[in-house]
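Removed from the display is one protein chain of the complex; every other protein chain stays in position.
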Amino acid sequence: MIRKIYLDHSATTPVHPEVFEAMIPFYKERFGNASSIHLFGREAKVALDESREKVAGFLNTDPLEIYFTSGGTESDNLAIKGTAFANRNKGKHIITSSIEHHAILESCKFLQKEGFEVNYLQVDKYGLVNPDELRKQIRKDTILISIMHANNEMGTIEPVEELSRIARETGIYFHTDAVQSIGKIQIDVQKLGVDLLSLSGHKFYGPKGVGVLYIRRGVRLTPLSHGGHHEKARRAGTENIPGIVGLAKAIEIAQRDMEKEESRIRLLSDRFFDKVMQRIPDVFMNGHPERRVPNILNLSFKGVEGESIILNLDLKGIAVASGSACTSGSLEPSHVLSAMGVPPDLAQSSIRFSFGRSNTEEDVDYVAEVLPEIISKLRKMSPIYEQSKS
Amino acid sequence: MIRKIYLDHSATTPVHPEVFEAMIPFYKERFGNASSIHLFGREAKVALDESREKVAGFLNTDPLEIYFTSGGTESDNLAIKGTAFANRNKGKHIITSSIEHHAILESCKFLQKEGFEVNYLQVDKYGLVNPDELRKQIRKDTILISIMHANNEMGTIEPVEELSRIARETGIYFHTDAVQSIGKIQIDVQKLGVDLLSLSGHKFYGPKGVGVLYIRRGVRLTPLSHGGHHEKARRAGTENIPGIVGLAKAIEIAQRDMEKEESRIRLLSDRFFDKVMQRIPDVFMNGHPERRVPNILNLSFKGVEGESIILNLDLKGIAVASGSACTSGSLEPSHVLSAMGVPPDLAQSSIRFSFGRSNTEEDVDYVAEVLPEIISKLRKMSPIYEQSKS
Amino acid sequence: MPYSTKVMEHFQNPRNVGEIENPDGVGEIGNPVCGDIMKLYIRVKDNRVVDAKFKTFGCGAAIATSSMITELVKNKTLEEALKISRQTVAEALDGLPANKMHCSNLAADALHKAIEDYKNKKKKPESVSKRDE
Partner (left out) sequence: MPYSTKVMEHFQNPRNVGEIENPDGVGEIGNPVCGDIMKLYIRVKDNRVVDAKFKTFGCGAAIATSSMITELVKNKTLEEALKISRQTVAEALDGLPANKMHCSNLAADALHKAIEDYKNKKKKPESVSKRDE
């Protein structure tokens, strides 16, 4: 039987067995609608409240500031469009970075069509946003700044504390997309100094289809989903109790195991990186060498297109992602790597290895073993690798 | 031990055991992200495609016209606001009814703030929309008509085929909210003649947090959720595969068992109604006596407020809902019953019994047994029941 | 809808349900929006409320507050009775859910109306009896 090694934990994760266990009763006997006042409803409401408290505890804030959504994308959309629509009388200018997730970028593009102006901050070669650059872009009519916590393609951690401080000084809302940092590094909304923060369950061993938006008290925000009075009338829709309970459980586990997992993953990633660099020439790391979440390692294999690497690894049972193009169904190279100044061919040659709970030393050793052969075979086929050698 | 009888299936349902079974693998080993090109991703993609085909088959349409959402509320929001925004150059007038779900009504109210005009059609005493009335309200700049299939409070089935024909004649999009009719009556989008149709998983033994919007090919619609290219770029967000698989399985089961379940539920409901009418004076049925989904029975108990009935039934282990106020956290009586001309005190006195799979004859007999005592006790306390007797 | 145990206890076993024949004061209060209607009857002797009864159409909170206030008011002087506020009633019931604090917490208002009614009747018995015709 073929070995299966999953190195794509930044795309999604399996639910943790304890998370699954926690969800089961809410599919079965405790299935009530949290809006109902009878026993079934009250049981659901209790589960909802307890979940909210758990999430609030993890983020170091008040349960009243925790809103459940259908995922990271919805949280991002609600943060960006919700605050934009609610505050357009104050101004129509938004600042974000050029390396945000598409959920942010596309929300901003939509707002541009609606008459808003958006500045996309440049980043340095490591993918870092420059606080001075942010300061320069701020205008009288700036209403929102959104800079992600950790990038999903190469893991760089942005200086959110510093950036949010600038926002606070100037009285502008600050949002951060923490979808990729949760479970990897501490997230304390007070320390981070943010007004809004997005999470998604399925990136840290919780279920798909459920997310969180932290909204600091006092932030004005127009709902995207209108209807019943769920989530204090800011996000209508019958609450996905099993999903919410699962997300809360996943947060509990992340908190409990963070330290141990973090160092384990860091060792795995370093071990893999060292072996690859020893065995394969012309490999370049994308992202910041230290300031990044430990589970993401993004490497460009000069002269070889990403999808062809993915497919070859897939044939060996290894799952990775690429900054090339195919994941999104589009055919443009990664906007993140491009923004960092990575040349197009190297952007097309990038592979994201993202490690997680199931991965062992044997796993990464196996990948480091089969990879050199694959790269060498593809490079023999490449019209641009030879060119660069001559 | 106290008996537990759930008569609130229109609020939500437990997932069917077969649905739960079908979901399990997608939480565990087949957990991939459907956008990934490796094995894990392809497995997820296959499950997504198969689910889409199942839903399309049930609705008698093409899989390309099926879009998965996070629930009925999102589907309704996307249908209303998505078509409104995409077609505002054609006109800014929308027609709906006064008895729609809040997801529709609040979406319309939001649009009114954004400069749209909305007509809310009156209904007759049975809750029926009048096609002639619709015809009269249509204007040159009408872009959308949304009339629900079956009402969630009293079950009346609207003449959707007739209404949609009027829309088609005049080239206006027609949306129907079929959240309460799915699994109870056939839904064939060709026969219904609709352009958009909303469903929600948790109302027919599927999971919470997943829904469907059917969008006929050619309908112009602005997404609400921007981001990745999921769902043909009309609804961004990592697909909730377990939820989607569960919803598809629930549709399969609904289709398989519809005939049998429908007549069984009809008998239960009739049996219960007869007993209540025999044993309790001054009870009035709300909704159409025949043209309604068989699982909903809405009765007003003159002189007694709804919540006090719910609480008393709850103490006996029986779960029902009320058209009074408390469910939504608001304190206004049901807008549906009010629109039908039910006087405020009778609207406040209404109870919705909604039957489902788990209910037996013994269940309804038990409820019919405890109910008279409860009503009589509360009536003795009532300042308005005596008044009406004198 | 998490009612306190005390609310549920009064809801299940309401005290002093009914009417007082020829009461010394009646307070009726109704809120057509939220649907609660309450009628409170008092018997007054030597400036003290010696009996109180109620009839209520309303939710759990409305019934429990009605029941509670009839208990609270008994044997209080009129001055003491007038000091009974919505807050007093809610506290005596170990609190009410936030969304029930307004609409369904009318018992104190009904009591104050009943006392007012009593005072009016006492002041100008003629005109009052005329109004009753």
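The chains carry the letters A, B and C, assigned in the order they are written, with residues numbered from 1 in each.
As a working rule, contacts are C-beta pairs under 8 Å (C-beta built on N, C-alpha and C of every residue); 3 or more make two chains touch, one makes a residue touch a chain.
Please read these numbers as outputs of a predicted model, since none were measured by experiment.
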**Item:** Contact partner of the left-out chain, one of A:G32, A:G155, A:G243 or A:P333
**Value:** A:P333
**Request:** Give the residue, chosen from B:R42, B:R139 or B:R291, that touches the chain omitted from the document.
**Result:** B:R42
**Request:** May I ask which residue of A:D257, A:D282 or A:E307 touches the chain that does not appear here?
**Result:** A:E307
**Request:** Provide the residue numbers of chain A that touch the chain removed from this figure.
**Result:** 303-308, 311, 315, 324-326, 329, 331-333, 344-345, 347-348, 380-386
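The definition used in the following text is that only the chains that are shown with their structure count from here on.
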**Request:** Averaging each chain's C-alpha atoms to get its centre, pick out the one most distant from chain B.
**Result:** C
**Cα-centroid distance, chain A relative to chain B, in whole angstrom** = 34
**Prompt:** Between chain B and chain C, what's the gap in Å when you average each chain's C-alpha atoms?
**Reply:** 40
**Message:** Using the touch definition from the top, which residues of chain C touch two or more other chains?
**Reply:** 1
**Item:** For chain B, residues contacting two or more additional chains
**Value:** 307, 311, 326, 329
